[in-house]
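Removed: one protein chain of the complex. Kept in place: all other protein chains.
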Amino acid sequence: MIINHPLLGPRDASEFVYLGDASLMNRPNPKSETAAEDFHAYMYLRDNPPGEHRELWFHEQGDRSWLIVTRNTLTHEITKVELARSSKGLIT
Amino acid sequence: MRYNALQILRQGLTGHKGWKPAWRKADPKPEYDIIIVGGGGHGLATAHYLAKTFKHHKVAVLEKGWIGGGNVGRNTTIIRSNYMLHENEGFYEFSLKLWENQERELNYNSMVSQRGIINLYHSDPQRDAYVRRGNAMALNGADPVLLDQAALRKMCPFLNFDNARFPIKGGLMQPRGGTVRHDAVAWGYARSADQQGVDIIENCEVTGFIINDGICSGVETSRGQIKASKIGVAVAGSSSRVMSMAGMRLPMESHVLQAFVSEGLKPLIPGVITYGAGHFYVSQSDKGGLVFGGDIDGYNSYAQRGNLPVVEDVCEGGVSLMPMIGKARLLRMWGGIMDMSMDGSPIIDKTHIDGLYFNGGWCYGGFKATPASGYCFAQLIATDMPHETAKHYRMDRFSRGLMIDEKGQGAQPNLH
Amino acid sequence: MANLTLQSPLSGHSRKYLGITLREMSDFEIVSIAVVNGEETNFGKMFKKAFDAAPPSPATFSQTKTGKVLWTGQSQYFLFQDGQDDRLDEALAKTFEGKAYTTLQTDGWAAVEVAGSRVHDLLERFIPLDISHAKIGFGARTTAHHMSVLVMKTSEDTYELLTPRSSSKTFLEALEHVTGHISRART
Partner (left out) sequence: MSLINKNIPLSFTFDGKSYFGFEGDTLASALIRNKVRLVGRSFKYHRPRGIMGAGSEEPNALVEIHADGVCEPNRRATTIKLFDGLSAKSQNGSPSLGFDVLAINDWLSPFLSTGFYYKTFMWPKAFWEKVYEPAIRRAAGLGKIIQKPDPDSYDKGFLHCDVLVIGGGPAGLQAALDAGRVGKRVILANDDFVLGGRLLSDPILINDKPSIEWAQNVEAELRSMDNVRILERTTVYGAYDHGIFGALETKTDEIGGSGARMVLWKIYSKASILAAGATERPIAFANNDRPGIMLASAVRTYQKRFEVDPGVNIALFSNNNNALSTLHKVLIDARENEFVIDTQGRKSLKSIRLNDGRNIKADCLAVSGGWNPNVHLTCHQRSRPVWDEKKSCFLPNINSLPKNMHVIGAANGNFTMSEVFESVRLTGKALGHKPADSPPTDSETYEVTAFWHVKGKKRAWVDYQNDVTAKDITLAHQEGFSSVEHVKRYTTLGMATDQGRTSNVIGLAILADATGQTIPETGTTIFRPPFTPVPIGAFAGPHKEQHFKPTRLTPSHKYAEESGATFVETGYWKRSQWFAKEGEQGWRDSVDREVITTRGSVGICDVSTLGKIDIQGKDAGAFLNKVYVNSFKLLKPSKCRYGLMLREDGIAMDDGTSARFSDTHYVMTTTTANAGTVFRHLEFARQCLFPEMDVHLISTTEQWAQYSVAGPNARKLLQKIVDPEHDISNEAFPYMACGQVTVCGGTRARIFRLSFSGELAYEIAVPTRYGDALIRKLMNAGEEFGVCMYGTEALGVMRIEKGHAAGNELNGQTTAGHLGLGGFVSKKKDCIGKVLSQREGLIADDALRLVGFVAVDPSDQITNGAHFINIGDDRIATNDQGYMSSVAYSPELGHYVGLGFLKSGANRKGDELWAVDFVRNHHIKVRVVSPHFVDPDGERLRG
């Protein structure tokens, strides 16, 4: 597959390492009363949809950036790639 | 109609007019006692044991395509019971014992060939990990054998003992492991279930569950509504998609596992061999093709096809392990949808919805589990009591911290 | 006590083939520079002053008087400087006081220059990126033969390949294995 890195352009997916659902970005608040269930859902439950899926890839053999890729799990078509860091509205 | 050599002789002489369909093309009735969603190996086995062992005959198996069209038709056909954790090993040893009796159980030759499986090791720590695993096997009644390099060299002289990047030091063998003709497993169970009154309904896709105030009383399908008091879902890679129709999120991701077959060759590889320093395992089918595979591609996918990096990775491992197979030619590559669970072990459990049972999370080990999965799921559905060897396969094990993590990779499905 | 003698990873390897030359390069230092969060603009000014060149944009390197500087990640660069100075990171830390952090990287890498009229026949069997059509000044990290590689295009048919020092012997063997398939060795 090819991932169109926002800064470096198209790169073969074999340069990247896949982690999983982008929901892993939203680590729950460890101090909330429902922390145990929140962390269980965060860590273990997945939508795992047959269709559009926002997921995390690490450009290990490139610029070591984490990317959020929006990819269709039925056709593998990739419709969007963003830097994980900037998706949290921090830097451009 | 019984299958045996005499029958073949009689039919051979009379132009084969007497052979009957192996299973009826049943149309859906409005109601059954039990519905099994999924006409793969596990679903059909469940139906067989529900009828034969637990005497439930008003059962329907609903398959959206053609039976045996899912993972049971797309795997590398290996059976074994060489797991490290007791929560798994008891179950897989029970499954292997059921395999050993399958011809008689089903009067169908699915060619259960126990030619042995060898897991190679390449370092002392890896050897000791296999010893720990072997001893866990022995404690569950299985048959571990530790091979040193000399013994291995005698059995598999074609392995790369002289110039390997990772020296081959020995292997853990399970003589009772081996292979089974996978398609025949689905057909064998379908035929036997059908003969005991089970309706096998193909081209019948479940499009929704009928659930009100926490009780499931039937399903909506592409061929109309079907009621039942108990519904068992065994749809492997489609687990998340199907259970989301019951409002459930599962501890699971669906991944593509590629498998490969070479052109037919004269006998070359005795049993099943797995490489300990690369992603490669191989056996040779009775028709002569090398059936081999390696790791999953590693990203969520329902596409039933993979990409090139894994093909190269597997072949690099194969050629490094057995330099001779460079000359064999890869004939066909395919992919299935693996229901990769969060600890690498399956789930056979009730759900919080009354009457709805779930069986899934088989990663890429579902084929070898087919008989025991069918038996245990049938027992759970019929008696609401889990089978002794499957009692740990609970849905809530993750919230209670009772994960069954063979490889110790944690909550990342693509690492199991 | 005499000072410790130093050794280049590939002991100055150099070999000529028909249309391709492979040569180890080792007389330079590499320092990794990471810009303090929020100090990108100030850092840019200080950098311009120090090297009279702007920090390079992604997938490029720019020449400086004493070497070059390669973009290696968001707010991260590899600065190459000719000559020997195993405390260059400390010197640069002072130059960019409070605007960037520096780390010596020279010893982690081995460098091979590949050049010649048939260099692209070699690289198309080695580097997955479309570098034959890249502009001079292209610089990026990718993989080659299961190893990490930084590739920089310094002229139409000259490329610098940097690879981790510990596996540099495997890297050179792989490079020569492929080159041998394409052309005959002359030295």
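Should a chain be cited, it is by its letter among A, B and C, assigned in written order, with residues numbered from 1 in that chain.
In this text, a contact is a pair of C-beta atoms (placed from the backbone, for glycine too) under 8 Å apart; a residue touches a chain by one contact, two chains touch by 3 or more.
None of these values were measured; they are calculated from a predicted model.
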May I ask you to name the displayed chains that the omitted chain touches in the full complex? A, B, C
Option from B:33, B:103 or B:220 whose C-beta touches the chain left out: B:103
Touch residues of subunit C, complete complex, unshown partner: 1-8, 32, 34, 36-38, 76, 86-87, 101, 103-109, 124-125, 127-130, 133, 145-147, 164-167, 169-171, 173-174, 177-178, 181
Across the whole complex, list the residues on subunit A that are touched by the chain not included here. 1-2, 10, 12, 17, 19, 24-25, 27-28, 30-31, 35-36, 39-40, 43, 56, 58, 60, 64-66, 75-78, 84-85, 88, 90
Contact with the hidden chain only, please: which subunit B residues? 3-5, 7-9, 11-13, 16, 19-25, 66, 68-69, 73, 86, 89-90, 103-104, 107-115, 122-123, 125, 128-136, 138-140, 144-146, 157-158, 160, 163-167, 172, 181, 183-184, 187-188, 202, 262-268, 277-278, 284, 286-288, 303-305, 307-308, 311-312, 314-320, 323-334, 397, 399-403, 405, 407-411
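One rule holds for everything that comes next: only the chains that are shown with their structure count from here on.
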Rounded to the nearest whole Å, what is the centre-to-centre distance of subunit B and subunit C, using the mean of the C-alpha atoms as each centre? 49
Junction residues of subunit C, two or more chains touched: none
Multi-chain contacts only, two chains or more: what residues does subunit A have there? 14
Enumerate the contact residues on subunit A facing subunit C in the complex. 7-9, 11-12, 14-15, 61-65, 83, 85, 91
Seen from subunit C, its contact residues with subunit A in the complex are 58-59, 71-74, 76, 128-129, 140-143, 148
In the complex, subunit B residues that touch subunit A: 238, 240-241, 244, 249-254, 298-303, 307, 309, 342, 398-399, 411-414
